[in-house]
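Only one structure is covered here, and it is reproduced in the block below.
Missing here: one protein chain of the complex. Every other protein chain is in place.
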Amino acid sequence: MTVLSSRLDQRRQAVAFGFVTPTLLVITLILVYPILQSILLSFGDSSIDGSEPWHFVGLKHYAELMADQRFWNALGVTLTFTGLSIPLELIFGVALALLMNEHFRGKGLARLAVLFPWALPTALNTLMWRWMYNTDYGLFNAVALQTGLAHRPIDWLGDATLAMLSMVVVSVWKTSSFMALIILAGLQSIPKELYEAGRMDGMTKWQEFRQITLPLLRGPILVALIVRSMDALRTFELPFNLTDGGPVTATESLSLYAYKVIFDFIEFNYGAAIVVAQFLVIFAMSLLYIFTLRNKD
Amino acid sequence: MKTRPRIGLYALVVLSVVISFLPIVWLILTSLKTTAGIYAWPPQYWPTPITLANYIKIITDSPELLLYVLNSFIVGVGCTALTLSIGGLAGYALARLNMRRAALLMVVILAVSMFPPVSLLPSLFQNFLNLGLLNTYTGLIIAHTGLFLPFTVWMLASYFSTLPAEIEEAARMDGMGLMRIFLTIVIPLSWPGFVATGLIVFIFSWNEFPLALVLMTQNAMRTAPVGISLYPGEYAFPWETISTATVIAIVPILVLTAIFQKQIVGGLTAGSGK
Partner (left out) sequence: MTVVQLERIGKSYGSHTAVREFDLTIQDGEFLVLLGPSGCGKSTTLRMIAGLESITTGTLRIGDAVMNEVEPKDRGVAMVFQNYALYPHKTVFDNMAMALKLQKVPAAEIQERVGRTADMLGLTEYLGRKPAALSGGQRQRVAIGRAIVRTPKVFLFDEPLSNLDAKLRVKMRMELQELHDRLGVTSVYVTHDQIEAMTLADRIVIMNNGVVAQVGSPREVYDHPADEFVAGFIGSPAMNFIDFRRDDTGAWASVDGGLRLAALPFATGGRSELRLGIRPEHVVVSAAPAEGDFTALVRLDELLGADALLALEIGGTRLMARVGGTNHPRAGDRVGISIPAALLHAFDPATGRALERLTTGG
């Protein structure tokens, strides 16, 4: 609002604006404009090659969405997957972080080991697990059958409930380390004096954890939860590579369903409506987190 | 008194390490087995005999799997270079040049990074088709750059703001322009930040799936995660080839992560403490 009276400042502002421009251009081209275009597509009908120009159809696609059993199923799958994997990741993340905060020999190597699952492509991680889940030749069934835990091969990915749980396991395996890293950084920023003061006050280990560690970790934990929830709500290559959404649609996430509608059924406008709805879910979720975060402070 | 908790501690550490490594190790073992060994009953836990046949077969029979890795490499390097150069400039302007509404811009940049990639697909596919950018390195490099720029700008901006401002002011008194200050003073002083950010962006790009899947539709242009995932097509999965190709595709990331563990961990956790 303030008018810059000094040309000295104006020159700097001009250069600063020049520095930001390429980034704003690319972000607009790749993120902002496509989102707006998706919203536009969802309110109209058109064809990809332009033979049928876009025309407004109002809420038609959203009305279809409301009546679409498969959409509600995908939403349910996505929420179930998120609701199951995030708490587990949090528990394992905190546990791993506490473990990595201890002093022991070979710590560097151990930290590297838990970092690997995060660093590798989800798509390929999923393939590794799919190979272990394999009914006939997979590691899990081999061990289960040979040890007598099971008498016939378990169809890990063929049963609706098992497939969902299998998917959650892969996700928890991959991302607990990310959770742990963020929480570990938080742990290491807690001043040692607090624990020393706690010991002077006669706290037990558990009281230290409850009274000092957990309250001071709230910030990092919330950050990790927000980042991970957004990831989980848009999960795509995990079901794509593990089950292709199956059996039937038991593990079909919103992203996967949208992808199929757009690129398998070539329904760009309807697909756009799905992704806009998904975007709203993610937006609502982040608002919820921010709201809880504000309330607690 | 002291040893018992230590044993428990080591047991937990070993357990975590085993669980983390299990799928990777099993995959590597699979890739070293003969085809018969892979599908044998009773199952072969240790490859007997150990063979490199699968690796040789990929070079001779399915060179496209190596091409995927090369594509990933080209896109990853291109995306990292582009992201660091334009994101570095933007981060510098936002962190240091008292830009008006810098705080608002930072929040907007963070907000747009929350868009789910799949929601970009219908529009990006159409636009890239019209612009002739489908199945080009340029296209995917720009797409990945857009996707990872918000992260880069935030990382680098927070790194720049840890540098003492006086050195840049001294440079200004000495007569340097802003671009020169950025190139000859700021970049040499903040290379650890650039290294950490660059490594993470490279890993992000290497691992990215939905955009790489949709924007590279020709087999020869696919990146490693997509190419390997789509490799078998209709029928049964040829696990001997898949496991071997996967090992080849993850080795670069494993090596990078192992060498630059400190930088990557430092970079990932930098922004979360606030």
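So that you can tell them apart, the chains are marked A and B in the order they are listed, and the count of residues begins at 1 in each.
In the analysis below, contacts are C-beta pairs under 8 Å (C-beta built on N, C-alpha and C of every residue); 3 or more make two chains touch, one makes a residue touch a chain.
Since this is a predicted model, take the numbers as computed values, not measurements.
*Asks:* Which candidate, A:6, A:51 or A:69, sits in contact with the chain we can't see?
*Replies:* A:6
*Asks:* In the full complex, which of B:22, B:176, B:195 or B:230 touches the chain missing from this view?
*Replies:* Candidates B:22, B:176, B:195 or B:230; residue touching the omitted chain: B:176.
*Asks:* If the hidden chain were put back, which of B:22, B:108 or B:189 would touch it?
*Replies:* Only one listed residue reaches the unshown chain, and that is B:189.
*Asks:* For chain A, which positions touch the chain that isn't shown here?
*Replies:* Answer for chain A: residues 2, 4-9 touch the chain left out.
*Asks:* Considering the entire assembly, which residues of chain B contact the chain that has been omitted?
*Replies:* Residues of chain B in touch with the missing chain: 164, 166-167, 169-176, 185, 188-189.
Note that in this section only the chains that are shown with their structure count from here on.
*Asks:* Between chain A and chain B, what is the gap in Å from one C-alpha centre to the other?
*Replies:* It comes to 16 Å between the two C-alpha centres.
*Asks:* Would you mind writing out the residues of chain B in touch with chain A in their complex?
*Replies:* 6, 9-10, 12-13, 16-17, 19-24, 26-27, 30, 38-39, 42-43, 45, 86-87, 89-90, 92-94, 97-100, 105, 109, 112-127, 129, 142-143, 145-147, 149-150, 153, 177-179, 182, 203, 206-207, 209-210, 214, 224-226, 228-229, 239, 242-243, 246, 249-250, 253-254, 256-258, 261, 264-265, 268-269, 272-274
*Asks:* Quick one: which bits of chain A touch chain B in the complex? Just the residue numbers, please.
*Replies:* Interface residues on the chain A side: 9, 12-13, 15-17, 19-20, 22-24, 26-27, 29-35, 37-38, 41, 48, 96, 99, 102, 104, 106, 108-117, 119-125, 127-129, 131-132, 134, 136-137, 139, 142, 146, 173, 177-178, 181-182, 184-186, 189, 219-220, 223-224, 230, 233-234, 236-237, 240-241, 254-255, 258-259, 262-263, 268, 271-272, 275-276, 278-279, 282-283, 286.
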